[in-house]
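Note that this complex is displayed minus one protein chain, with the remaining chains in position.
Chain lettering (A and B) follows the sequence in which the chains are written, and residue indices restart at 1 in each chain.
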Amino acid sequence: MTSRLEFWQGNTACAEGALAAGCNFFGGYPITPSTEVAEHMAAKLPKKGGVFIQMEDEIASMASIIGASWTGARAMTATSGPGFSLMMENIGFAAMTETPCVVVNVQRGGPSTGQPTMSAQGDMMQVRFGSHGDYAIIALCPASVQEMYELTAKAFNLADKYRVPVFLMADETVGHMREKILVPDKVERVDRKPLAADALPFKADADLIPGFGQFGTGHHVHVTGLTHDERGYPATTNPKLHADLVKRLVDKIENARYDMADYDIINPDAHKVFVAYGGPVRTVQQVMHDRKDKDIGFLRIRTVWPFPEKALAAFKNAQAFFVPELNLGQMAREIERHVKVPVVSIPKLGGELHTPAELIAALEAKR
Amino acid sequence: MRNEIRFSGFGGQGIILSAVILGRAAVMYDNKFAVQTQVYGPEARGGASMSQVVIDDAEILYPKVANPDIYVIMSQEGFEKYGVGAPESAVMLVDSSLVHSRPKCRCIGIPATQEAKQTLKKDIVANIVMLGALVAATHIVSEESLKKAILDSVPKGTEDLNLKAMQLGLQLGKQP
Partner (left out) sequence: MSYEDWFRQDRLPHIYCAGCGNGTIINCTLAAVDEMGWKKEETIFVSGIGCSSRAPGYILTDSLHTTHGRALAFATGVKMANPDLHVVVFTGDGDLAAIGGNHFIHACRRNIDLTVVCMNNQIYGMTGGQGSPTTPKGCLSSTTPYGCTEIPFDLCELATAAGANYVSRWTSYHVKELEKAVKVGLETPGFSFIEALVQCPTAFGRRNKFRQVTDHVEYLKVHSLLKAKRDRMLEAGEKIPEDMYVVGELTKRSRPAMGVKP
């Protein structure tokens, strides 16, 4: 496969990755630092026969992509902190109705309006648990402009395969920086499994995923956010039916975590191990490069949810895990659940990446 | 070899575009690696704008500029905020028509805004004059690559003006 060289901003690469994946519907609302994604889609989508629509708010943006998805569109929105909070109810709706869609969150400093132009990773738990009730989603974290492209394209395939909202959890650092990217001629495409002619629209197959009954194709599918039976009909007071449905929505993602897991294990015999995702990956890479120390390991994660906990066990000699994050230790707490050795959270607030010196200091402070 | 270049001026001077053009020249035409980043607040015009570029022969890991070795400063406020701390080992190009302070390090004064106004009748291209001077003084990218990156980045119909601005900068930046 051939590719072409570009010098792109992360947000441009995200939009181009979506277009390469066949995204043909974008509903969004301007918000820093994600706006360039919408602007790029506004310029490009109409020329490719797709639809760009600027909605009245992020609630409507999320609603519009769900509606579009049911007509078979590959639909996406992009936002940041406050807009992400507004999307939460309809994200739960997408999870409950098993609607494939892609949501990009270029994270900025919160809470509230916070730091619109600065980088953060403060929404890592919100993306997993932010809507009410139990559910599961998939979240990917890019650490380069190249990955903004590749993981956005991949997000559409995962959304279609698992019928779930998939999140590209970028950060302002990666979203706004420009760097070298090799743009492939084409990207892999995995489409939705269609609903068989006589099948029930919400009866799952062995993979726990039902076939997709696209609107306008004669299936007469009723889609509701209420607890529903395999026909899609509301059945809100049957305790077992509700428990089985919610369990399946969670299991179809959690059980498949190693089918979609995407991570790198570097120096598995090391005693001290960094774990990072998104922007902080770059600082860890710098430390690894500068130190050239086989006793420093690195677990670099791209699929943050569902969390690939087995990857931690690959570091058999690990005496401590070091987790630099642009938040107060959100994923460090998740990692703590899975290991018996100490987990050293290296939080950083304020909007800037950790410096290599800060990571080395944290490493050396733990003797 | 890693170089870290910091551009600063006031919003509207094209500070960020300058950094993008430089990074583009390095990546697209000089077969190097580059990362461009920026610091910005709520102002679209005015204020002190700052953008930085890392250029390296090898892949760039840590993307942020920690210790710039090259400065391009186009406003007094930009100097005070982003230039005054330059170490003695650095080199700084200042727009001498707008910046009256001078750093501890080696400093090259380029009357970019004044020359752009007088010679080209358009002070809007002062940033391109500075880019030309930067390349003449430091050879951080090749002249040919800079030219191509400028042509990629400027609005249609302004190519000639911008190339003249680059040539002017190349003359002004030539070091004895």
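In the analysis below, contacts are C-beta pairs under 8 Å (C-beta built on N, C-alpha and C of every residue); 3 or more make two chains touch, one makes a residue touch a chain.
Fair warning: this is a prediction, and the values are worked out from it, not measured in the lab.
J.: Touch partners of the unshown chain, restricted to the chains that are shown, please.
T.: A
J.: Check the options A:Pro194, A:Gly225, A:Pro268 or A:Gly329 and report the residue that touches the missing chain.
T.: Within the whole complex, the residue contacting the unshown chain is A:Gly225.
J.: For the chain not shown, which residue from A:Leu19, A:Ala73 or A:Ala120 touches it across the whole complex?
T.: Only one of A:Leu19, A:Ala73 or A:Ala120 touches the chain omitted from view, namely A:Ala73.
J.: Considering the whole complex, not just the chains shown, which residues of chain A touch the missing one?
T.: Here the touching residues of chain A are 24-25, 27, 51, 53, 55-57, 59-61, 63-73, 75, 89-90, 93, 213, 215-226, 231, 233-234.
Please note the rule applied: only the chains that are shown with their structure count from here on.
J.: Taking the mean of the C-alpha atoms as each chain's centre, how many Å separate chain A from chain B?
T.: 36
J.: Going by the contact rule at the top, pick out the chain B residues touching chain A in the complex.
T.: Where chain B meets chain A, its residues are 20, 23-24, 27-28, 33-42, 60-64, 66.
J.: Considering only the defined contacts, which chain A positions touch chain B in the complex?
T.: 5-7, 116-117, 173, 176-180, 282-283, 285-286, 289, 352-353, 355-356
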